[in-house]
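The structure follows.
For this view, one protein chain was removed and the others were kept in their places.
Naming follows writing order (A, B and C), and every chain is counted from residue 1.
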Amino acid sequence: MATKRKASKVSGNGSKRSTNGAAAPRGSAIRVNEYGIPDWRLEHPEFEVFEVSSGPEVHYEIKGKLNTPVPPIRESKYLRREQHLELYRWMVMNRRMEQALENLYKQSKVVGGVYFGLGQEACSCASAFALGPDDWFAPMIRNQGAQLVRGFHARDIMMQYMAKSGSPTRGKDGTSHYGDIEKRHMVSPISMLGDLLPVMAGVSLGARLQGKELACLTWIGDGGQSTGVSYEGINFAAVRKLGLVLIVESNLWAYSTPTEYQVAVKDLANRAIGYGMPGVIIDGTDACQVYDATYEAVQRAHRGEGPTLIEAKLMRMKGHAIHDAASYVPKEMHEFWRKRDCIDRFQKYLLDKKWLTPAQDEKLIAKVDQEIEAEREFADSSPMPEGPTAAEGVYCDANCHRIKPKYGLPKKAQRSEGKLRQTEAAIHFK
Amino acid sequence: MATKRKASKVSGNGSKRSTNGAAAPRGSAIRVNEYGIPDWRLEHPEFEVFEVSSGPEVHYEIKGKLNTPVPPIRESKYLRREQHLELYRWMVMNRRMEQALENLYKQSKVVGGVYFGLGQEACSCASAFALGPDDWFAPMIRNQGAQLVRGFHARDIMMQYMAKSGSPTRGKDGTSHYGDIEKRHMVSPISMLGDLLPVMAGVSLGARLQGKELACLTWIGDGGQSTGVSYEGINFAAVRKLGLVLIVESNLWAYSTPTEYQVAVKDLANRAIGYGMPGVIIDGTDACQVYDATYEAVQRAHRGEGPTLIEAKLMRMKGHAIHDAASYVPKEMHEFWRKRDCIDRFQKYLLDKKWLTPAQDEKLIAKVDQEIEAEREFADSSPMPEGPTAAEGVYCDANCHRIKPKYGLPKKAQRSEGKLRQTEAAIHFK
Amino acid sequence: MAQTTYLEAIRQGLWEEMESDPTVFCIGEDIGVYGGAFKVTDGFVHHFGSERVIDTPIAESAIVGAAFGASLTGMRPVAEFQFMDFIGCAFNQIVNMVAKSHYRWGAPAPLVLRGPAGGGVHGGPFHSQNPEMHFVHTPGIKVVAPATPTDAKGLIKSAIRDNNPVLFLEHKFLYRRIKEEVVDQDYTVPIGKARIHREGRDLSIITYAAMVHTAQQAAELLAKEGIEVEILDLRTLSPLDRGAITATVKKTNKVILLHEDTRTGGLAGEIAAVINEEAFDDLDGPIVRITSLDTPVPFSPPLEHFFLPKVEDVVREARRLRAY
Partner (left out) sequence: MAQTTYLEAIRQGLWEEMESDPTVFCIGEDIGVYGGAFKVTDGFVHHFGSERVIDTPIAESAIVGAAFGASLTGMRPVAEFQFMDFIGCAFNQIVNMVAKSHYRWGAPAPLVLRGPAGGGVHGGPFHSQNPEMHFVHTPGIKVVAPATPTDAKGLIKSAIRDNNPVLFLEHKFLYRRIKEEVVDQDYTVPIGKARIHREGRDLSIITYAAMVHTAQQAAELLAKEGIEVEILDLRTLSPLDRGAITATVKKTNKVILLHEDTRTGGLAGEIAAVINEEAFDDLDGPIVRITSLDTPVPFSPPLEHFFLPKVEDVVREARRLRAY
């Protein structure tokens, strides 16, 4: 019964979108979708994955335009020149670290599986890069880059996978399942998807009670966002105007299930409408778009104006985890997105701009590799935990932590004088 | 970041809205809200409840236009003349039964509390009245009228409240917490709000597997819809195009909490956008709008086209349950809505149309009262259950039910010949 | 000192903690202007303001998640479940996010989850549940279930000050039925310590929450027959006070385990195993369980009466065990 509008361009910022060359001029027109959600992308791929049930096997195929040219990078409004290079370095580090993880796995040095963020490095790194120093974040399995950007070392992640005693969780948990509330303000995810959303809203609430407006960044997959708790968290943040910055990584698959079978809506950003908060669509393989959209959301959070939903469109370029060859993915899909590799595109952008020379680039990559190798070395030679430590740490005993408000004692602690009076009001069940 | 449009009128159906007289002509223009959601109402009340924190007590006040004229009834496109009268009778019966419940409570004959749907009778009765004979429904506490319309007797509901042996649950549960999968196809609600939504989607799924497209009607409050499971159910129904017909009863309060503190969006129907399903806004005190919107949603379900979200705007006219005096509600709010009493308006409409004479009306009401009295008599004189029956019925033993597909054996039970072959595919944890 | 109900004692404890520690705040459904379905926070919003007495949407997983998030910043949230039955809607958040947090990644979660539990008020299957075992069986969260106003006040304060998540079960049957003199100043009752509610030499009843009062009534009847029953009120269900359990068994050599929660998988089983481990040779008779039936809590009064453990059940079993 709802009527839709045609997607249209908002000419607010004047200049027209450039289609050739590696960069789109700053302030290129921003399109809005049929429900008025801004869409910052410089291309709007149109394809659809569907189930084919004829023939001996049920499988997935794709239809749509798959040979469109690779779009330019949208010039950042906020990144300074040298920040581009820093960000690029993080993205390279993210990828190289994951390659090192893959090698460790092949050498049977990893316990369990490995998760990769291949193709999603821009989405992990540029968003984390847009946070302020005090802000909090909570990564999902694909956001290992964000952990690096926010001050963890490759060894931390490696040791998590290798279940080493020196890992942030001392071997109690693996993968990205760790955190730090002291210094780096990372909240540990749990496997159950979506539960982090209200938690990050709560971090913002706790800080606000102490007079501080934080941005609390987290990511959720196009699959994981189907969990009810995700929307409990989004709604709570919206009602209380809490500083949740949510990046929905629309990477087209949830394990083996295409997004078409997860949700009946093309743009998950549309959900922002129903929750009364701003939504925006970006190209998740364009580091500048990721940075700028997150940056604006972070500023909003710092001003106490509430949450933002950023839908990043991109593609999961490996299987769900290392055991999964992703043979259910139509080949053309990988090909389409391989051309849009976020690191290649960003690299080309920087080279074209001459902010980076090929020689500098080579050196940068070599240095990253060196660093990763040292980290790997450290992680590899570190010991496994001792069995009996398994019994420790279930409870925090009286002295194990000094619990105090991080941002100072809440000021306006009460609004009136007066004492507690007895209540005799009617109640529900007597 | 999202841009909104101004609400506008869609002139598709031609004629202009009438503002005087009790009836708006059939096909009056339907407005759409800023996101394109059709809004069938013939008035668009604008007010807002907000917390006031000055003075000794924190309390709620209301601001906005509260003395606008009562709008006409929107002529039904689908109800036949005699159906109007039948529907009116159900609404009267709904109210009179609840008055009888209140009396029983005052006589201490009710166990626990009583819930009322005062002011919401149109929303309960007209929607249930729009179902086809095979369709299913699941009421919430305020939808006692729907139970009457679908073939339960006032005594059933009374005995539920009085915890009688003859109640549909034999005293095991109270209020609307009962059901019938044999004849009347009512699924019992549980207290936890929202869990019914996926269940009703599942009823539709089960029937579809048997070759039958059902409409599965349920209601949820503007408060209850905040539960995550509600959206799991909505999303699942949308993805699978299941026949869920969902009426969100936006009655402005959830227990003591104004909707403004439940959600940050003005029209909950907007949520339909994010789930890829049609949404529509109606005046929940206009029986014709409720009927027509539900009717269209039911037809959609029967055609296998998927779920519909109907947001009914109205007001809870009593407290949460009988113990609650609702003193937190600003007085003007009750006054505003009292003028829009759904039964009074429908009655006037029928009288104005001369489809009902005052004498007929009196007789109808008297007959209803008589019926209710007989029901009360029956319920009151029926026995309480025997203690030891508490131990019975936890499990369904082999012969307690004959379980068989209600709509016939699924036909296309397999798509190929062939035998089970062993699998050696890689798995997640070895 | 004034005669104070169980309900008022909890209110007092919570109020005093909010007054003395600005990091404590309340969050839940209808706890602000309305003061909560049972009025535990009645008047709190007027005194502390709606920043510290937060009405939320109906979303239990969000409430617990938000409380947990806030606790990570050093706050001490107290989250109310309108009825403890709704804790199932936040189950995953509690069991997997909150309870495992310190073990997994070293983040303490100093929060309290509180609300009305228990039956006897004809609340039916969804307003009468006793959810303790799900959490007693969850390492990382403590479970407290006071039976008296004095303990209720002292334990809510300990729960708030504890650096771990604490599930605080208020028995709604006791809210306004149980009264006693309660110190109207600051004091705490330690978590993890049981309490001898009544001394006796002939047999022990180990119990908690509303059933302490059922045991007491039975003990008074039995005393007339010369059977002196010792009643151990566990007060904390996790961690269990194994020392106190063992001590009373070693003293009386016969034991009845009494709880309102349903039988199979209930706490009585755990205690039976503990007694076997710690005091097997001290037992002069089988351990007797008295519990509710293995059914949902039925609504109708005669059914609920049949369902719940009764004074006469305790008297009967005590006589039987005495004679063993």
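Going forward, contacts are C-beta pairs under 8 Å (C-beta built on N, C-alpha and C of every residue); 3 or more make two chains touch, one makes a residue touch a chain.
As the structure is a computational prediction, the values presented were derived from the model and not from experiment.
Under the definition given at the start, what are the shown partners of the omitted chain?
A, B, C
Of the residues listed, C:C26, C:L174, C:I227 or C:L240, which one is in contact with the missing chain?
The single option touching the absent chain is C:L240.
For the chain that's not shown, point to the residue among B:R41, B:R142, B:R155 or B:H177 touching it.
Among B:R41, B:R142, B:R155 or B:H177, only B:H177 touches the chain that is not shown.
Specify the residue from the set C:M75, C:V95 or C:I206 that touches the hidden chain.
Here the residue in touch with the unshown chain is C:V95.
By the contact definition given up top, give the residues of chain A that touch the hidden chain.
51, 53, 56-60, 111-112, 163-165, 169-175, 177, 190-193, 223-224, 226-229, 254-257, 261-263, 328, 384-391, 394
Can you name the residues of chain C that touch the chain not displayed here?
Looking at chain C, the ones touching the missing chain are residues 85-86, 88-89, 91-92, 95-96, 99-100, 103-104, 125-126, 133-134, 136-137, 139-140, 238, 240, 257, 262, 264-273, 276-277, 280-281, 283, 285-289, 294-296.
So which bits of chain B touch the chain we can't see?
Against the missing chain, chain B presents residues 168-169, 172-173, 177-181, 187-188, 190-192, 195-207, 209-210, 216, 228-229, 232-233, 235-236, 239-240, 393-398, 400-401, 403-407, 409-410, 412-416, 418, 420-423, 425, 427-430.
Everything below uses one rule, namely that only the chains that are shown with their structure count from here on.
Quick one: which chain's Cα centre is the longest way from chain C's?
A
For chain B and chain C, what's the span in angstrom between their mean Cα positions?
Chain B and chain C have C-alpha centres separated by 37 Å.
Centre to centre, by mean C-alpha position, how many angstrom separate chain A and chain C?
Using C-alpha averages as centres, the distance is 41 Å.
Counting only residues that touch at least 2 other chains, which ones in chain C make the list?
Those would be 37, 46, 49, 57, 59, 61-62, 122-123, 127.
Tell me, which residues of chain B touch at least two other chains?
53, 56, 58, 112, 226-229, 261-263
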